[in-house]
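First the structure, in the form of C-alpha cells, and then the observations on it.
All protein chains but one are shown at their positions in the complex.
Order of writing sets the chain letters: A and B. Residues in each chain are counted from 1.
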Amino acid sequence: MTTRLASGAVGLGDRVILAATIALAIVMVLPMLWAVGLSMKSNAELLVDTNSVLKAPWTLRNYYDILIGSGVFRWLLNSIIVSVGMSLGVLALSSLAGYGFARLEFPGRNVIFVLVLFGLAIPEQAVILVRHQLFSDLNLHNTYAGLMLPGMSAPFGVFLMTQYFKAIPTEVDEAAMLDNASRFKIFWRVLLPMTLPAQATLGIFTFLHAWNDYWWPLVSGTNEQMYTLTVGIASTQMNFAESAGLGYLMAQAVFAGLPILIVYMFFQKYIVRAVSGAAT
Amino acid sequence: MRRLLATLLGCVALASCGVHQAPNEIVVQRFFGTCKAEYGNRTDVENAEGECGIMTTLINEFSAQNPDVKVRVSPVAWPGYNQLAAQLASGDPPDLVTMHLSAISDYQSRKLLEPLGKDLRAAGVDPNGFTAASLASVSKQGEIYGLPIDNWAPLWHINMNYFRQAGLVKDGKPILPRSPEELLAQARQFKQATGKPYFVQALANERAAYSRNLYTLLMQQNVDFFADPQRVQLQSPEVKQVLEMFRQIYVEDLTTKNQDYAAATNGFINGAGGVYLVGTWMIGDFDAESRKLDRPLSSGYAVMPWPQLYGRDATFIDGHAWVMPAKDRTPQQRDAIFRLLKFVADNDFEWSRTGHLPAYQAVIESERFNALPHRSEIAKISSTGAPLPSDVQRQFPVQDIIGEEMAAAITGHKSVDAALADAEHRVNDLLFHLL
Partner (left out) sequence: MSTAAGQLSELGQARVQPARAGAQQSRWSHLLYAAPFLFLYVTLLVYPLFAGFWLSLHKADFFGGSRFVGFENFVRLSNDNVFVGAIGNTFYFILLTVPALAIIGLGLALALNRTTRTAAFLRGVFFSSSVLSVTIVTLLWKVVFAPDGGFLANLFEAFGKQPVAFLSDADLALPAIAITTIWWCIGLPMMLFLAALQQVPRELYEAAALDNAGRWKTLWSVTLPSIRRTFALVVIIEVVLQFQLFGQAYLMTQGGPNNASRPLVLFIFEVGFTRWDVGYAVAAGQILFGLIAIAAMAQYFVARRKEAF
C-alpha cells in the first residue's frame, strides 16, 4: 500500500521503509553468512583468530572432511523419512477423521469431536515422560514408527480438515450420490481433491514441526543410526573434550541447513500460500 | 484399492524399521569427542594424540585385528548420561559404554549393568592387577561392574614462560602457593608482571570443574562434607573460605572470564593466562603443543597437582571405565565384547598417553609410563587422590547442582552464603527424595 504524492512519485516515507527493511534483512542474513564464512576456514586458523574469516586463504577442506566421514547424511535421511512419513500419516488420518466428523453420523460424534478439540490445549511436554515409558514397554524406541507416531496423535490436523470439509457445500456430496457412489468413493474421488489447499497447509506445518522436533527424537531415537538432523547437530554442540573444530562444526551446520533452504527456495510460493491459508 | 493397501502395508513395514544389530555386531558408546576428520580409520595408536585420537585408533585397531567382529562406535556428547538413561529405559542400550567411576553405583544399584568379573578373568584380565583405587571403584557387593581404564584428577597446567616472566620459577620448577593467602599474593604478582590473569578457567556453561576444585580443597581441609552419604554439609566456614577465595580471584580479574570449556582450552593454548585449571586428560595435548615453535606454550609447559593449600595434601579423583548395560546378547556378541575389553586392558599404557593415570598397577610402575613427560610430577596423586565416599548416590546431578550454585556465587550473581544454602538445600532435597 503505497501513498502516491500528487506528482505521482513514490514518497520519501516509502524509501525509508524500504531502506529499513533491507537493513533488517541484512541483519537477518548475517548469522548465516558468518557461519558460512567460518566453515570455509581451516580449524587451525580459527583457533587463533576468528577474524581470519575476512582474510584469505579460504578452503573447502571442512566440506571434504564431512563428505568422507560425517554422520550428517544419515541424519538428513532420517529426518526426511520421519518428516515425510509423519506428514503423510497426519494427512491421511486427519482427512479421514475430518470427513467422518464433518459429513457422517455416528453415535457420540459431537461429544467425541469436542473431546478431540480439548486435546488442542495439551502440550507435548505434559505427556512426554509417560509416552516415553509407554514406548519403552512397546519396544518402539529407535524405530521410525516411534519417531512418527506421537506427531500423528495431535488434533490440530483433524480440526483443520473438519472445518474444511464442513465448508464444502453438501450439494457436492449429493451430486455424487446421484451417481450411486459409495461413501468412500465420494470421499476419495470427489471431496478429498477439493481440500488440496488445506492439505498443503497441514502437510507443510506438520513437515516443519517434525523437521524441527528436538526433545522427542533426542530421547527416543538414541541410537546413533536413528539420529535425526536436529539431534545429530546438537550432539556436536556440547563442548567438553570436543575435538571437531569450529570450521568443521559450521560446515556441518551448513550441510544440515542447505537442503531445507533449497527446498524452501523452490517451493516458496506454495509454502507461502499454505501458511497464509492458515490465517483465513 | 489393492494398490492403496499395498502402499499402506509397505509404509507400515518401513515405519517399523529401526536399527538392526547383526549377531556379531557390538555397539560401543563413548564420550571423548569426535575426530573423524583427523583420525577416521587410522590404526596407528602410537602416533595418535589426545583422548579422541587414541580412543578412535585403539578401537580401529581392534576392528582391524578382529575382522569377524563388527564394532559400531557411537560418540556422544559428554557425559552422555541423559541419552544413556533414555536408552536403558527403552531396553535398547549399547553393548559397552564409557562411564565415570562415580556414576557406576547409580546404574548398578538399579540392576542396569551386568557383572563382568567371571568373563574378564576368562578373557585373561585379572582384576587384581587394577590399582587399588580403580578396583574399589568398580567393585560393588563383591562383583566387578566395569573395566577401569584410568583415574583422573583436576590439575594445574602451567605456562612456564609467563611464570618465568613473573618470577615464579625456581630451579626450573614452578613456585606454587602453600596457602590461600599466598595464592592471592602470587596471583597478584603474576598479573602485575605479565598483565595476564593468573588463572585460565572455564567459568561459563560449566558445572563439573567448580565442584571438583571444591572437593579437592575441602579434602585438603579434612572436611567430611558427606559424613552422612544422604546429606551434604556445605554451610561451614571451610567451604565458605574456598568460595570466597575464588570470588576474590574473580573480582580482582586474576582469572579469565566468560569462557566455556572450548574457549578456555583454546585460550590457554593461545596464552590467555598462567594456570589452566583442568584435568589430566589435557597433558598429552598440551605437551604436544609445547613442542611447537613460536607458540605461547613453546618449551614452557609444566603440570602439577593441586598445591597443598591447607593441612592435608589431597586431590579429588574420579576415573573412567567401560561398563556393559544389561541386555540379551548373542554368544558372539559377548565374546566380541570381552575380546575388546581385553584389548583395551592390554593397551592401557597407550590410553595413559593422554595424561590420565593408568588403572593398572603394572602400568603405573612401568618404566615406559614413568618416562612419559610430566608423569613424575603428578605421580603422587596415586596416594593423595580420593573419590567421594562410594555410598553417595547420584554424584553427577549433585556435582551439577553444587557447580551451578558455585558459579553463581563466584561470578557475583549471588552471595556466597545464599549459594551455599541453596546448594545444600537442593542436594539434600535430591538425595532425600530418591526412591
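Just so it is clear, a residue touches a chain if its C-beta (ideal position, glycine included) is under 8 Å from a C-beta of that chain, and two chains touch if they have at least 3 such contacts.
Computed from a prediction, not measured in an experiment: that's the story for all the values here.
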{"item": "Residue touching the undisplayed chain, where the options are A:43, A:62, A:78 or A:94", "value": "A:94"}
{"item": "Touching residue (missing chain; options A:57, A:123 or A:193)", "value": "A:123"}
{"item": "Interface residues of chain A (partner: the chain not displayed)", "value": "1-3, 13, 17-18, 20-22, 24-25, 28-32, 34-35, 38, 46, 49-51, 79, 92-94, 96-97, 99-101, 103-107, 109, 112, 115-116, 119, 121-131, 134, 149-150, 152-155, 158, 167, 169-171, 173-174, 177-178, 183, 187, 208, 211-212, 214-215, 219, 229-231, 233-234, 236-238, 246, 249-250, 253, 256-257, 260-261, 263-265, 268, 271-272, 275-280"}
{"item": "Missing-partner contacts on chain B, residue numbers", "value": "81-82, 85-86, 88-89, 110, 112, 203-205, 207, 257-259, 263, 266-267, 394, 396-397, 400, 404, 407-408, 411, 413-414, 422, 426, 429-430, 433-435"}
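Heads up, the rule we're going with is that only the chains that are shown with their structure count from here on.
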{"item": "Length of the line joining the C-alpha centres of chain A and chain B, rounded to whole Å", "value": "38"}
{"item": "In the complex, chain A residues that touch chain B", "value": "47-48, 62, 65-66, 68-70, 81, 85, 88, 132-133, 135-136, 139, 141-146, 148, 218-220, 222-226, 234-245, 248"}
{"item": "Partner chain A, residues of chain B touching it in the complex", "value": "11-12, 14-19, 27, 31-38, 40, 50-53, 72, 74-79, 82-83, 86-87, 89-92, 205, 208, 260-262, 266, 269-270, 281"}
